[in-house]
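What you see is the complex with one protein chain gone and the rest in place.
Letters A, B and C mark the chains as written, and numbering starts fresh at 1 in each.
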């Protein structure tokens, strides 16, 4: 298989972009990545997005591609719920590895805050099973809450242990100029925040976000050794059910586990070798499950480990120096691309927030309650 | 680049599937293709779909994959408006050519008829520019009507010449057991049908459809010579603007033309060598533009040619022996996969409708008013 | 009519026996296509639950909304639990299926769905259920 390299990245701030349209948001991130890659015209454009239907716009590759002068190139959108950014990277990787293209631009973009929150909450549940879950009014927070209560009971873990994750993420996010939530918080702030779906409180949850990120992928042929290009050495993606009920064990995120195994095997990297990781903490419980499924912790051990200082800056691996979905924010279809861009910047040494000295990095982006996951392993 | 072969196809009837859910529809087509390919478990699943958001369901790879026992495989949805099926094939092709997988199942599925027609008409306009076109209330028919009037004026073509396409398509469709419209019609029927967006009449337009189709792609390694497997020898995709207004010339479908050029060049096939083609005739005018952009006719010549008997069974190329979108129907994100499955069956000799003796076939699937196009060239 | 609506149909694999809800076309454990549909029992046990307090659009009148993951025989189901106060919910609680209306669909339909209530429910609590199924 041909090698795939990251020649440039770009991102907008995560947050509320009232006066910036979807096409402008995607365009800004895209043009930054193109500029970093030496202003070469990409041959293909892959868009990651989940919910532009809420603002009545599909066909985003055409919309955003044409907006930035890419008329005539190849392109399309890919979607895997909140894991859309990850599958966009998987697609971009394969378009280059196949030999079809040498230069592919991957753009994740989401603009949720144009719509009222209750519409967005309903939209996010399109990741779940419309006929068997959404019909009962369960929200995405509610589905994660079912898993969280089960996990706490099974492993004997207190709410406060899990909630501590949020404190850590706000601390990291406070130093990331692209993050949506840049205030430090205390455990008491989390515990006192309103319940949104028991036992999940507001501060256990990522915010609703607008944002766009882009990565410019190139083949070996175009690799420019001077620029410390970062190599994608492993990539894996896997599906689990949309519904929670048919899973044999509620806290085993099969897609997360299988995608991580595939990516690590392909990269010939052991999980202990990872220096830095950006993982998918849509809720504090998601952080625990993702960390355990990747293999950074044994089952039921992650919260105690982060309470003991593990995964924080200085530890190996450092997890979510960006602040994660919790503090950087979660512009749904863009999140997987933000993660990749952040880890690339860590490997290059130019991430503008918490810096992690790193040779090997990992990203994991999850759609639904673990129903679609993509893991990427990168080396400098 | 590794060769990519079609080891199996499957499809449901096109039409109204009131008692079959989206997941069942996709599952039925998928399992037929898997069965044809010898019941081997695919390693990845690519879904083509545009408008499942209208029934509040995203994450279709997980939903449909898990429904048919593919838990743990890789997968995601791809979208390029009405060209979603074509870009799903492009994606499946690249997943195999890259070496990431040896067995990839591509499923196109759409279920529009659960929603009232005026909602579906609004949804189809998500292919256009929401901020600059949909805001004025223009429908997808309206956009195509603007192009049709322009084309008629520029080339001095009468309405009846264009409308004749519909008569030909109903004749072909009447022999296709999978087709939605299986009645033969006269030119007078078309001319007397109600105007939906002047000059487009009801019978100039494809129907609203439910349906699903699947193709099972394999690498060279798994090619089984006994089964007269069909090879994808060329594939091209290109973007044009979502908006109509920024295009230098309204009847030049750049994406159609560029994608066809790419596919033919890659296949080392001349356009004169094509025996059979399935093209994207969402409206009668779309047939003319697609036929001309591929190079089967000079600009402004296609309607006169089909009135003189060209493109009908017996001619080279025979175009749309299935009945096309006009009569087979247009289950939006599935259409491109139907086209591929139909041409594969023509090349194998087992298409159950109008048969075309053929060695080389072509498909072209278009999203928006030519804003995304995928062309595939196949050989037996 | 009520009895028919109360049938909760799961898929059971004839090869390995794995039984799941929602029903699937192929077995998710062994991949077999030899699937039969079986009715699940109407009584079950709460495995986990939540109280949705930030509702999706359309479910405002049902909020706070109790959602539970319930073991029903060999399978599990996700549904709403009614006729109980949020603070009375417990893992391990026994519940039984009933038919109630849920929120209007996007096209204004008023669907009736299977919900659950405590198996030996005492007096009906002040309920957020605007309508019960005509029996």
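To be clear about the criterion, a contact is a pair of C-beta atoms (placed from the backbone, for glycine too) under 8 Å apart; a residue touches a chain by one contact, two chains touch by 3 or more.
These figures come from a predicted structure and were not determined experimentally.
K.L.:
Kindly name the visible chains that come into contact with the excluded chain.
P.N.:
Across the whole assembly, the hidden chain touches A, B.
K.L.:
Sort through B:13, B:241 or B:290 and give me the one touching the missing partner chain.
P.N.:
B:241
K.L.:
In the whole complex, not just what's shown, which of A:22, A:46 or A:68 touches the removed chain?
P.N.:
Among A:22, A:46 or A:68, only A:68 touches the chain that is not shown.
K.L.:
Among the options B:22, B:112, B:145 or B:217, which residue touches the chain absent from this view?
P.N.:
Once the missing chain is taken into account, the touching residue is B:145.
K.L.:
Considering the entire assembly, which residues of chain B contact the chain that has been omitted?
P.N.:
So the residues of chain B touching the unseen chain are 116-119, 121-122, 125, 129, 131-139, 141-142, 145-147, 149-150, 153, 194-200, 241, 243-246, 248, 250.
K.L.:
Name every residue on chain A in touch with the hidden partner chain.
P.N.:
Missing-chain contacts on chain A: residues 24, 27, 31, 41, 56, 66-71, 115-116, 119.
Rule of thumb we're sticking to: only the chains that are shown with their structure count from here on.
K.L.:
Measuring centre to centre with C-alpha atoms, which chain is farthest from chain C?
P.N.:
B
K.L.:
Distance-wise, how many Å sit between the C-alpha centres of chain B and chain C, to the nearest whole number?
P.N.:
Inter-chain centre distance comes to 40 Å.
K.L.:
Could you put a whole-Å number on the gap between the CA centroids of chain A and chain C?
P.N.:
Measuring from centre to centre gives 32 Å for this pair.
K.L.:
Among the residues of chain B, which are close enough to touch at least two other chains?
P.N.:
In chain B, 56, 66, 70-71 touch at least two other chains.
K.L.:
Return the residues of chain C touching two or more other chains; collapse runs of consecutive numbers into ranges.
P.N.:
24, 28, in rising order.
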